[in-house]
Every structure is written in C-alpha cells, then in structure tokens.
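One chain of protein is taken out of this complex; the other chains stay put.
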Amino acid sequence: MTLTTEKRTLLTIITESAIEELLLKDLDKLGVHGYTISDARGRGGRGVRDATWGEVSNIRLEVICSRSLAETVLSHIQSHYYDNYAMVAFLHDVEILRPEKF
Amino acid sequence: MTLTTEKRTLLTIITESAIEELLLKDLDKLGVHGYTISDARGRGGRGVRDATWGEVSNIRLEVICSRSLAETVLSHIQSHYYDNYAMVAFLHDVEILRPEKF
Amino acid sequence: MTLTTEKRTLLTIITESAIEELLLKDLDKLGVHGYTISDARGRGGRGVRDATWGEVSNIRLEVICSRSLAETVLSHIQSHYYDNYAMVAFLHDVEILRPEKF
Amino acid sequence: MIDIVILFFILGLSAGLLRSELRLPAALYETLSLVLLLAIGLKGGEGLAKQALAPLLPQLGIVVMLGIAQTFIAFFLLRVIGKLNRADAAATAAHYGSVSVATFAVATSWLFSRNIAFEPQLTIFLTVMEVPAIIVGIILARGLSKQTDWRALAHESFLGKGVTLLIGGMAIGWAAGPEGLMPIKGLFYDLFKGALALFLLEMGLIVARQAGELRRRGLFIIAFGLAMPLLSALLGAACGVAMGLSIGGITLLTTLAASASYIAVPATMRLAIPEANPALSLAAVLGVTFPFNILVGIPLYYWLAVKLSGLN
Amino acid sequence: MIDIVILFFILGLSAGLLRSELRLPAALYETLSLVLLLAIGLKGGEGLAKQALAPLLPQLGIVVMLGIAQTFIAFFLLRVIGKLNRADAAATAAHYGSVSVATFAVATSWLFSRNIAFEPQLTIFLTVMEVPAIIVGIILARGLSKQTDWRALAHESFLGKGVTLLIGGMAIGWAAGPEGLMPIKGLFYDLFKGALALFLLEMGLIVARQAGELRRRGLFIIAFGLAMPLLSALLGAACGVAMGLSIGGITLLTTLAASASYIAVPATMRLAIPEANPALSLAAVLGVTFPFNILVGIPLYYWLAVKLSGLN
Partner (left out) sequence: MIDIVILFFILGLSAGLLRSELRLPAALYETLSLVLLLAIGLKGGEGLAKQALAPLLPQLGIVVMLGIAQTFIAFFLLRVIGKLNRADAAATAAHYGSVSVATFAVATSWLFSRNIAFEPQLTIFLTVMEVPAIIVGIILARGLSKQTDWRALAHESFLGKGVTLLIGGMAIGWAAGPEGLMPIKGLFYDLFKGALALFLLEMGLIVARQAGELRRRGLFIIAFGLAMPLLSALLGAACGVAMGLSIGGITLLTTLAASASYIAVPATMRLAIPEANPALSLAAVLGVTFPFNILVGIPLYYWLAVKLSGLN
C-alpha cells in the first residue's frame, strides 16, 4: 500500500510564554489558523529559562502550512521579536494527508 | 567521526486527549510498541482547544517506525478518526541508531 | 519573497526525567549551550512510562546544532546511557535563520 | 441571602465574559473535584451507616427509571422539535438523563446553610443516576448494535473517576462512621464550602467560554436548556414524593433530576458516539442548564418540594 | 520574635542558595497566590461593608499620585545616577511605582499577630496602586506614542489575574458580609498564614535565583534596591499621616509604597517595553527590595508610623 501524501512545511517556534497571546494574534493576522502549543523550558542566548515560575517559562509552537506562509511568518517574527525576546524558530518539510486543510 | 545512522519515519499525531487510550489500543494492534506523548493545546478546524479543562485538551503523540508501518497507522487513523475527532498527523524521515529497535 | 535559511541538525532525545540534570551537564561539556525540554510520557523497550509519578516520567529534549556536534552528542549518549536508561534519540535536518547562533 | 459559593460562580462568570486573564491551574480544578467527590461520598456513607440498606433497593429502581425516562424525553424533544440529527440528539439526551455532581454539591450546601435535613441515600442516588442515561443514549444512537464495545463502556462508566470516588468515599464513610471520620474532618468537612467556592469560580470561567457556541446555536438550544430541567424537576419531585422523602430529600432528588452531566457523560459519549458534536451538548448543559439550576433552580425546587409534600 | 512565615522565606532562600533540589510545583504556587489574593480581597471587602465609600475617593486620589510620584523618582535615579538606558530605567521604575501583594500580605500578617488594627480601605489602595505606575512607565519609555496599544494595555492591567481576584474578592466580601463569609472562613481565613508560609517558601527559592544576576550587575542595583523603598516609605508614611490613618494603616501604606511589583508589572512591561531587560528589574525587585522589605522594612515602617503619628 502506498499513501499519497503531500508536502507542507512545519514551522516550530520556541519562545517566552509571556508573549503567547501576542504571537497568536500576529499569526492570525498573517493567515495562520491552525497551530499546536506545548509548554517547555530551556536554555539559550538569554540564559536558563527553567519554568520554575511564569516569568521564565517557554512555549513550543508548531504550525503546519505552506512553505510560503511559513517564510512569511518566519520573517515577521524575525523582524518583530528576535531582538527583544528569547526566541528560536526552525523549519522542515513534512508529509500530510488532506492538503486542502493546511 | 561519522556515525552510521539509519532512516526511519517519525509519525506525529495531534489529537484530543479524550481518545488517548483508544488510540493507544489501536496502535498496539497495528504493531506499534513504542511511542512518546506530550500534553498540548491548539487550534484547528474544530476550534480552539486551549486545555483549560479536560474536554478541550490535546495530546501530541510521536512514533518512530518503518515507513510502511507509519503509512498503515496513518491510513488507519484517517479512516477511523479524521471524520469525527480533532486530529492532525504528519510524517517525516529521521535518522536513528539501533535499527533493530524501531 | 525568499528567505535565506541555513541547514542545521535537530537532535531529539527522549529519556527518563531522573537523569535530566546529569544529561544537561554532559551536554554542556560537549559544547551544547542551547536546548529545549518538554515533559513527556511514553512506552518503549523498558516498559510503560506514564508519568503517574516521578520515577516513571520522561523528558523530551531538543538541541539545534551542527551536524558534527549532533553526532558527537549522539555517540556520547549511545556509549554512556543507552545500556542502562530508557532512551531514544533521533536526528533530522532543519532550516534556521541566524546561523551564527547554532 | 444569596449563597456565598454562588458569588464565586458569578465572579468566575463575569471574569470570563470580560475576558479577564484569570485562570485556575488544571491541577487545582482536578484536586477540588477529587476532594468534593470524596467529601460527598464520606458524608453520605456516614449517614448510611446508621440505617438498613435493603429497604433502599426499590428506591434505587425508581431513580434508575427516572434517569431513563428523562433521557427518552430529552431525545424526543431534541429530535422532533429541535430537528437535531440522531447522534446529536442521543448524546445530548444522555447528558440530561444523567446528573451533575457540582449541582448536587451546591444544593446540599444550600440545604445545610438553611438547616434542612435530607436522607443519606441521596448520595447513592447521585451515584446510581450517573450511568443509566449513558446506556440509553448509546442505544438511541446506535440501536442494540453489535459494534458497541459494552465491556469497555461498562468499565468507563463504573470505574470512571467520579463513580470510583463516590462509591469509595461512601464505603469509607460507612466503615469508619462518625468517630472514625473525625481526624479527617478538618479537610473534608470544614473546607468543603471553601473548596466548593473555588470550584464554582472555575465553573464560572468554563460557563463563560460557552457564550460563543450559544450565540452560534440560536434560541432552540437555550429554550431546551431551560425547559428540560423544569420538566425533569417535575418528574424528580414526583418520584421524591412517591418515595416518601423529606422535604430536603425531595429538593435534592428534584435537583438531581434537573441537573445534567458535564463530566462523565461527555467523556463517554465522545468515545461511544464519535459523530455527535460535543460542543453542542456542552453549550446546552454548561451554558444554560448548569447556571440556571444553581442560580434559580434550587430555590425553585425547594419551593416545589414544600408545595408537593404539603399535598401529601 | 521573628514571624513564623518569615522563617519559611529564610528556609526557601537557604535551600535555594545551597542549591537544594527543593522545588514547589507551579500549580501549587499559582493556587497559593490565588487563595491569598482572594483572602485579602474578602477581608478587605468585609471591612468596607461597614463604612461609607464616598469619603474614600480623595484618599484614592492621593495614593494614585503617590504611585506616580514614586515612578518618576525611581526613573530619575535610575537614569541619572544609574545611567541606565531609557527603556530599562522606565520599566524598572514602573515596578517600584507599583506594589507587591506578597509584601502587603506579610505586613498584614505582622500587624494581625500584634493585634494592630488597620483601615479596610488599605485593600483598595493595594488594588488601585497596581496600575498607575504601569502607565507612567510606558509614557516615560515611549512618550505619548501612538504605537502603544492602550486598549490592550488597559485590558492587561485591569483584567489581569491579580486585580480581578482582589476586586472580585472585595465585591464578594462586601456583598456577603461577616455572616455570609462564615462558611468559607475555614479555607480563606484559618489557612491564610499556612498558605502564606508556603508561598514565602517558594518566594525564598525564587529570590535565591536572583543571586547570579545581582553579582553580575554590581553595586548600583543593590544600592537602588535598598534606597528606593526607603524613599518611597517616607512618601507613603507622609501620605498616611496626611490622610489621618491609624498607626496600622500608616504602616501598611508605607509598606505598599516601599514595595515593588514582581508579578503584574513585569508581565505588562515585557509586552509594552520589549527592549527593556526583565532580568535587571527582577534582580532589583526580587533580589533586594522584596527580602529587605519583609525582613527589615516592615518593623521599620511600623516604627516610622508610630513616630510620625505621635507628631500629629
């Protein structure tokens, strides 16, 4: 059996919980209507964020979308957030069914 | 140093927490004996699922397995769950050590 | 619009929460200074780890780094942990901005 | 005077409707519901220790029939008047045939603060009434289909969190008696109202989240959410009078009948009738019936109990 | 004798500095802060029920001015003496112009255990003083820029968790009165000090985590973290005397002035002044000012209140 899958891009953003709502509003405006969030902790250029309390906790946000939308979002967050917030983002291709959905 | 890794497929399923046990039973029957789950929240075609209480919380399930098993699982959940449950799934290749394990 | 992204490797390690600190110390020595952790549960060769209490809970650790560092870490954990701990690890390529950061 | 716990519900509801950032940690909500379920069970069991259990059997038969009747009525209304599809009608009907522990807790608290006694078996009724509607609902959706995994369903129903804690609490209360319970009263009795207050704060927030769905669904679902508890209340009150319960007991059984499940039933229906839309049932149960019952219903059901028991 | 709740703070601080593995679950910390905020609100509301509210309006005007004045002074010190950049100075100043609920709770607990009464409106002052500093801080950073989303900000400020619970608690306490509150005193009053003790245990752990940042920042931030509350305390005490508050009331208003926010303000500043470094503000507020206030400040402010009200 072979399944016919289609390619989409998975964009993962790891950032401060503090800006969750702000970020979701931006995503909505850019045309992202589906996403998944998990709570996370970590370490990076802005130090240890170990989720011991709200100030220093992270979220891990995933969006499956077209390559071009992923790039739009990525360059938006690069220009709006990278300078001032703990934030890391990356892309890679994934295969999905239901291409009309993403 | 170069490590000899092998290719497997990583299948990620995001769905309602309510069906966790049901889904795990199905996976077991299809031959999946290893998986990882994190709690998640999100938004999609079936609206906002923000984990404010059990009814509207998601899980994020990952399975590393052969391409063919991943396709079997994917088409199983497509036919059994996609119509009635909040669910998103996607595949991509990963490299692993210990090929006998997956 | 096309964004110029660069390739890095994403290393994901799923293992027992009990060794989180130990593992982070090792990573630090190997030169990994950025990582993200989420809590997880799962099942594998060492049985069901359903996070019902601390003993049987997992973490899911992600590191974005160069291919060679990822391989160094992978072979380190293979020789130091695979025999005695519940642990699974895998690699795949991702695209990032800010190549100097990873 | 309006009960203090209700004020917490109103606070939660207002905060939710005003989109306040107030959230309760999920672990707190689960802890509170655990403590409330155990406390209700313990209190019930303590009372049951003082009486013979055999005479209760026929009463249990009556409340099972009551739950079944309610489910059928609700199904009929939803299908014929509401024109819902079969799955949605059956699933929603099951919610209304079953009961709400939170509503029960508010009613006992209302009675306590007015020094109105009630029979200890009401806690058993609460436990027993959780399940029959689930089974009826599934049959209404599927017929007596071979596809339904009845074993899994029985497990789901009888060993769900709520029933386990209620039965467990009753067993402990029954075995330990008032003496034996003394050392843990500090947690389960003295803090009961405080825990209920916090629980209702969260319920207010949850109810507020139904506003959008209600607006989308229009009038029928609101009308049903108001009419159904009133109908059920009449049935419940009649049963209470028939059983010869005290005024407090009738009030509670009426409240049980009028209440609709929003924990056990949705979880089971999600698995047993996947094609039913859970948002629809919850909008009616949480968005309309639950607030109606605790804000207006309980005093009304008490008034009804007084009237009806006067007739006797 | 040192207050028992302070001993828990010292335990947390020591455990943190010794790198003990002690952690409190995040849900516990959130639950404790929820209970403390509600309890403070309820107690305040209960007191307010007994008095006319209109005469309080001018007092509210004074405390708003007090918060604004503190923010300006702090900004001046940080910018001119500390040579901080504008964003950091403004954001940190906003923390100091606002108030800390935990510090307030410790002070009320200190007064209670010495049987020193205070006016119920202090809880309103606590609530009212949370917000003005935020607005002033943003204006100091941005000017009256069109870019600032004032609507979102107002929402953030007035419907944040803290303000919602304080106002909600006051409303409930006011509506229910002492009688109505009785059934929930088991949770909100009898457990208050125990909850505060656990909360301060966690605060100790959090404060210990600031040690590294403080070491990196050097002396100025420590000096500012000590001097600013003393300055604010003088202003606060003067306002208290001017309003004709009791000794307990003056002590509390002085404590409020001296305290600096570490919950509401950091969250808002993170969004409103993104380029400000949150680690810097928190190192001062949590690493210096909070421990100073609860360990040394409160008795000092009481002494000040006694002296000043003697002058009258």
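Order of writing sets the labels: A, B, C, D and E. Residues in every chain begin at 1.
Assume a residue touches a chain if its C-beta (ideal position, glycine included) is under 8 Å from a C-beta of that chain, and two chains touch if they have at least 3 such contacts.
Bear in mind the structure is a predicted one, so any value in this text is a computation, not a measurement.
Novice: Given the contact rule set out at the top, which of the displayed chains would the hidden chain touch in the full complex?
Specialist: So, taking every chain into account, the missing one touches C, D, E.
Novice: Touching the absent chain in the whole complex: find that residue among E:Arg23, E:Arg86, E:Arg142 or E:His155.
Specialist: Considering all chains, including the one not shown, the answer is E:Arg23.
Novice: Among D:Leu165, D:Leu256 or D:Ala276, which one is in touch with the chain left out?
Specialist: Candidates D:Leu165, D:Leu256 or D:Ala276; residue touching the omitted chain: D:Leu165.
Novice: Residue by residue, what part of chain D touches the chain that was omitted?
Specialist: 25-27, 30-31, 34-35, 155-156, 159-161, 164-165, 168, 171-172, 175-176, 179-181, 183-184, 186-188, 190-191
Novice: Pick out the residues on chain C that sit against the missing chain.
Specialist: 16, 18-19, 22, 47, 51-55, 57, 81, 83-85
Novice: Please output the residues of chain E touching the missing chain, sorted low to high.
Specialist: Answer for chain E: residues 1-2, 4-5, 7-8, 11, 14-15, 18-28, 109, 113, 190-191, 193-195, 197-198 touch the chain left out.
In this text, only the chains that are shown with their structure count from here on.
Novice: Let me check something: if the centre of a chain is the mean of its CA atoms, which chain is farthest from chain C?
Specialist: D
Novice: Averaged over CA atoms, how far is the centre of chain A from the centre of chain B? Could you give it in whole Å?
Specialist: Result: the chain centres lie 19 Å from each other.
Novice: Give, as an integer number of Å, the spacing between the C-alpha centres of chain E and chain C.
Specialist: Taking the mean C-alpha position of each chain, the two centres sit 40 Å apart.
Novice: Quick one: chain A and chain E, Cα centre-to-centre, how many Å?
Specialist: The separation of the two C-alpha centroids amounts to 35 Å.
Novice: At least two other chains touched by the same residue of chain D: list those residues.
Specialist: 23, 26
Novice: Touching two or more other chains, which residues of chain A qualify?
Specialist: Residues 38-39, 92.
Novice: All pairs of touching chains, please: list them by chain label.
Specialist: By the stated definition, chains touch in these pairs: A-B, A-C, A-E, B-C, B-D, D-E.
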